[in-house]
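If you scroll down you'll find the structure; I have some questions about it.
Only one protein chain is missing; all other protein chains are in place.
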C-alpha cells in the first residue's frame, strides 16, 4: 500500500479538518498521522496528513480544492526517495562527513547529487563516497562571478535543496532569491545570539555558559531566516574559543541533520519568519 | 466564550476524525487545538480536542455516541478550576513547597484541599498557605490501620487526585486500587533505573553520569506504573549520594509539577502501562 | 573540625600551587577540595581550596602573602551561615517563592533579611515566611528618588548581596556601582539573545526553538554583566509568548537559585566580563 503525505495551509475557518478528512475518508484512505496547527495571531491553518491508499492526485486535489475554496496552498509531498540536494562546503569536514555517512546507509531521506566547495580540501571526502565534488574557488573572482559559477554547477543537478554544511561565504540576495525556502544552513551559534562571523569567539568574549547551533532557511538577511532546529551544549570557563569550536562540532552536525530530515520529510511549513513543524 | 475539552479513545477505524469533527462543526464549535494518535500495535485511537462554543453536553455526547458506535470512551473534561487534589508527604519540603506556591498564584490547574503527612514536620509549611495539614503517624500502627486512617482523611475531601510529594511509605494494592490512575507519584530516579529504596545511593554505587526523576501513576506494582514525565541532570564523580540528592531536588519538583499539570489539564491517556500525552 | 575556604587570584607564575599548598600543609590542614584555573590569555591564576583545621586567619594570611608576593587577592570565605541577602521584586512570585522555601529549609547558603518591592503584591508571600517586606513604589517619583529610598531600606540590612528576583526596573549606574559584583539578576532569556524588554515576545517573533534564562552579575551596562549560570528549555510553534513565559518560569527559578548558590558558596571569581566557577 502506497504511503502519501498531504500538506495544506490556508486562512483558518471552522470545519477545515472535517472537510479535509471527509475527502480522504470518501476515498477510503487510511490516515496514519495527522498534524494540525492554527496560528491564532495570523488566523492561518496548517495541516500535514500521512495516509495510505491508491491516490489519484488530480482527482483528490480537485475535490480538496472544491471543499476548501480559494486561497489554499495544497500539495502532495513527493517521496523522499526522489528528493535531491547539493551541498556547499568550505573546509570543515564534520557536517559533510556526517551527511555522507547517513546518505550511504539510507538515513538521509534524499539523495546527495554533488558537493561544491569554495576550497578543494574536502574533495577526497566526497569522492570516497562516490559523490561528485566541484571546486569553485572564490579567489581572483568578484562575488557575482563566483556565485554565477556556483549557480551554473548547481543547476546541472536541479536539486530540491541546497545545504550549506559550514559554507563560510555569504550568499547574495540575488542568489538566495532563486531558492526561496530551499537553502538550509547550519550556523554555529544559538541564534539570534552571535550572528555573523566567529560566533565561538563572540561566545568566549561574552562568557556564556552554553553554546549551540541553529539550522535555518537562508534568506536575504544574513542569519535571520526561519529557524528549523536548534541544539545546545554546556561549556565553562575552561573552554577557550577553540575548545568551544571542537565541542560545538557535534551539536552542529546533529542539528543540521535533524533540520534537514524535517525539511526532506516535508514536516516544515514556513509562516512569516517562523516555522511550523509537524514532528 | 466557554472553552471545552473533548476526550475520546476507542478502537481505531477509518473516518473517526471526520465523524468527530463533523459533530463539532455542525454545532458551530471553534476548534482551538486537536491532538490525535493511533497506537498501531494496539489498534487504538486517542483524541483530545479543545474548542469554544455553547455546549449541551448531553446532546453533543449523544450525537458523538451515535457517530462513533460502541466501545468508545468519551468524556468532556471538567474545568481545571474544579479539580482538586490531596497531597501526601513525609519529611521533604521541596515538592510540597513548590506545589503550594504554584497553587497560591494560580499556576496549578487545580485546588489543593489538604496535605496528609505520616510525619508532622511539614505541617507549618502547609499552614503558612492556609492549607489544612493532617498528621497520620504510622508508628505503633500496622499498615492496614495506617492506610485506613489516611483513607478516612482523604475521603473527607473527595479529591480527584492524590499526589505523593516525596511520601516515603509504600501504599498497599488495596489502597491503590481505590484510586486507579488517580495517584501521581514522584520517584527520585530515572525509572526503571533505581526502582525501590535509596535511588541516589544506588546511582552512586553504579557510578552513573546522569540522574533523574520520574512522575508516574501509582499502580499495585511499586514503581512500575505508567510514566507521565521524566527529567535528568548531569552529575560526576564529585557527587556523593548526598550531593546527588541535593541536585536532584530541583528536577524532582519540576518533573512532578509538569506531570501533575498534564494530568490536571486532561492531557494524559493511559494505554496499558504506557501514556499517550497531548502536550 | 572547622571547615574553611581559601580564595586566591593573582598573576600566574610557576610554583603557585606548590607555595600555597605548602603553607596549608605546614599548618596541618586537611585539604578537601582544590580548584585551580589559569586564564592563559590573561596570564591570571585562580584557586579555591576547602580545608579543615584550626585556622589563625591572620597568621596564615601573612604566610600566604609572604609566599605569594604582591598583586595577590587573597581571602578566607566567610561562612555561608553569616551571608545575608536582600531580594528585590516586582510582581512575579515564582523566583521569590522558590528562594523563600529554600531559605526556610536551610537550602539557601545564606539568610534572607528582607524583600523590597516596587509593587506591594508580593508582600503577603514574604510575610508568610516571616521575612520583612518593604513596598517602595516608583510611581510619582523620579528614578533617583526611588533608588535613594530603596538604597535607604537596603542599607538598614547591610546585606552581602542584592538579588533581583524578577525586579522589572532598570537600576542606574550610580546604584549599581555601590554593589560591584554584589547584585545577582535573573534575566528571562538566554543572554546575549533577547536582552532588554519582553524577551519572550522577542523569542516568539524570532521563532526560536529553545528559550532560556541567565543569572548574572549586574553592571552599569544593562544585561551585559558577567554570566554565572544559564539554562534552557525546548519550545515549538505551539508556544505563544504567554506559553513561553509560563514554561520559562521553571528554568528562571532554578537558574537563579543555582547562580545564587554558587555566589554564596564563594565559587565564583569574576575575571573581566567573564566568570571562573569552581563547582
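Chains: A, B and C, in written order; residue numbering restarts at 1 for each.
In this text, a residue touches a chain if its C-beta (ideal position, glycine included) is under 8 Å from a C-beta of that chain, and two chains touch if they have at least 3 such contacts.
As the structure is a computational prediction, the values presented were derived from the model and not from experiment.
Peer 1: Just list which of the chains on display the missing one touches.
Peer 2: A, B, C
Peer 1: Out of A:44, A:94 or A:169, which residue would touch the omitted chain in the full complex?
Peer 2: That would be A:94, which touches the missing chain.
Peer 1: Would you indicate which residue among B:93, B:117, B:159 or B:226 is in contact with the undisplayed chain?
Peer 2: That would be B:226, which touches the missing chain.
Peer 1: Which residue numbers on chain A touch the omitted chain?
Peer 2: Touch set of chain A with respect to the missing chain: 33, 93-94, 97-98, 101, 104-105, 107, 125, 128-129, 238, 246, 249-250, 254, 257-258.
Peer 1: Applying the definition given at the start, please give the residues of chain C touching the unseen chain.
Peer 2: Answer for chain C: residues 14-15, 17-18, 21-22, 24-25, 28-34, 36, 38, 40, 234 touch the chain left out.
Peer 1: Name, in rising order, the residues on chain B that touch the hidden chain in the full complex.
Peer 2: Residues touching the hidden chain, for chain B, are 37, 39-41, 190-194, 205-210, 212, 226-232, 236-238, 240, 271, 273-277, 279.
By our rule, only the chains that are shown with their structure count from here on.
Peer 1: Mind checking the centre-to-centre distance between chain A and chain B? Centres are C-alpha means, answer in whole Å.
Peer 2: 38
Peer 1: With chain centres taken as the means of their Cα atoms, state the distance from chain A to chain C in Å.
Peer 2: Computed from C-alpha means, the inter-chain centre distance equals 40 Å.
Peer 1: In chain C, which residues are in touch with two or more of the other chains?
Peer 2: Counting only residues that touch two or more other chains, chain C contributes 238.
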